[in-house]
Structures are given as structure tokens and as C-alpha cells.
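A single protein chain has been omitted from the complex, and every remaining protein chain is retained in its original position.
Entry: subunit A
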Amino acid sequence: MNSAFLAAENLVKTYTSRRGPFSTATAVRAVDRVSLSLARATTLGIVGESGSGKSTTGRLVLGLEQPTEGTVSFDGNRMPQEKTNEWRGLRARMQLVYQDPLAALDRRLTVGVQIGEPLQIHAMGSAEERKARVAELMKAVGLRADQAERYPHELSGGQRQRVVIARAIACNPELLVCDEAVSALDVSIQAQVVNLLRDLQEERGIAMIFISHDLKVVRNISDRVAVMYLGRIVEEASSDEIFRRPLHPYTQALVSSVPVAGTALKQRIILQGEPPNPAARPTGCAFHPRCRHAIARCRSETPELLSIETGRSVACHLMGSAPITEASGRTM
């Protein structure tokens, strides 16, 4: 397995925020020591609630933002400095699919022009070839040829999302980061877009990072899944494993909320307490105020992300001794 295709080492992104003109700036760690690696033709799902640093992680690995600490390497090379020519050239090989397609599209240009724009920017092919390529792309994402003359506002949400995807794959990128790419779509279109992305991956061998808060979709599309909580990865495993046997208490809570067809949602774990605030990170394990299994050590000591089985790592103090089971959860 060529695991070094995309590798992120100990990424940290700190934002400073200031409440008022006289208060001192507080540093917010949006992403805290995140390491990822991704092989060609595989998909990594990143899940977590709002503010967990999923999108920032996506932007960091694409080089759209500079990490405060840590490095990103793409295909064996270090990510170049932002907005240099080298960085611009690399954009042809990695693309981002946006959450909000209406905001990501220029409302004054027809979608055909916009789909062909990456080709124009990276000077790929003649005008004729580009036109043919746009037609091909539109067909690939399931848009009609006559819709090339439409403006973004004249299309439906699902069609706009396809336009954004068509634009993202125009240059045959090797890495695609989908940031909540289907969250705004209704379920039937979600399935279409997910299938489209899967087909594209099979056809072209794209490495994909799929960021979402929707576990059903992530489960459907990902080979591996990383769960993030307050800027950290708390659990990482293959998609099947993590949904079949979640180990981290937070993952357990997330997975228990996904309905399974044919069974009643009975063992639902409802999380207590406040949603996390990155500006006021709890001491020790960030999840301890909401964790049912928290012990004294969780309050004082931050758990490291440790590999517990092959291809599976968890950041939880309870993992070292005995795995948390539903039974032990209920006795507490």
C-alpha cells in the first residue's frame, strides 16, 4: 500500500480571537496534533460535530491554510508555500468540493465556463479540447449538455453540487477533499452524488477525504474513518470496524445514533453536558465532561492516540486496561 501519498504529521492550527478591544487575545486550537495518511484510490472519512476541526483539517492538508505546526506532504513532497506558482500548479492535482455550491460558484458566469475554468487556468488543451472536456465532465456528473449555458442560480441545489464536483475533477486531480459535500442535499440526491463520487474514484483512482457529520454517508463511502473531537482525532479505524465495534465512548455515542434498518433504536447513548467549546478546552481528555466512563485520570491527563490493534487507534485511558463494553457502561 502506498501510504505516503498524502501524509500529515502532527498538524496544529491555532487561531487567535479577541473578544473586545481591551481584552487579551485568546488562542484557539482548532486542530491539535492531527496526523493522517491516505493511500491512492482510498477514502478517509472524517466525522465529528461542528467545531471539531474537520474542515480546518481538510483545508490544512490541501495547503489552503498554513499549519501553525506540523507538516503536510503530498506524493512525497512537502506542501509549498501558499500562493506561490508552485502551489498554484499543485492545485491541478488536488481539489476541494465545497459545502455550499451557490457560494462557491460565480453567479455571473455560466456553469459551462466555470467547469472549464481549471483547464483554462492550468492551460490544459486547446479551446476546442477544453470544450469537449467540459461536455464530457458534464455527462460524467449527470448534467445535460444544454445546462452549460445556465447560470448557477438557474440550477437546483443538487445540480449545482454536481457543477462544483465537475469543476473539481476537471483537471483529473489525484486528491479530492469533500467538505460536507452532500450535507445540504436531500437524501435521494445525496445518494446520487455519493455514487457519483464512488464511480469517479473507481475510474480514476482518486484519493479522497470525505468530511461530514453524517455518519450514514461516511460509512457508505469511506474505507477508513477518523473521529474528531475538539480538534483531535479520538479514534481511527477501518469503516467496517468502527461502525461494528466503536471503542471510544464518543464514537460509541455517535454510532449509536445511526438508525439501522429493521431494528429499533434502543441502545441510544445520549450525550450529556455542553457541546464543546474550543476556546475553553477541558483539562485532560477533552471529552471527559460528557463521558459516562470518565475516571479521575481523564480529568488530569490527556490521552494519546495509541494503536491498540493493527490499523486501529484510539485516544482513551480506558483502552489500555479493558475495552469498554455496553455492559460495563450500564453498571457505572
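FYI, a contact is a pair of C-beta atoms (placed from the backbone, for glycine too) under 8 Å apart; a residue touches a chain by one contact, two chains touch by 3 or more; residues count from 1.
In the analysis below, contacts and distances are computed from a predicted model.
Here one chain is missing from view; checked against "Gluconate 2-dehydrogenase subunit 3 family protein", "Peptide ABC transporter permease", "FAD-dependent oxidoreductase" or "Peptidoglycan-associated lipoprotein", UniProt names that protein "Peptide ABC transporter permease". Across the entire complex, the residue among A:89, A:205 or A:311 in touch with the chain not shown is A:89.
Per the touch definition above, the residue from A:121, A:145, A:187 or A:279 contacting the chain not shown is A:121. In the complete complex, the residue from A:29, A:133, A:167 or A:248 that touches the missing chain is A:167. Against the chain not displayed here, subunit A makes contact via residues 62, 64, 83, 87-92, 95-96, 98, 103-109, 117-118, 121-122, 151, 153-154, 167.
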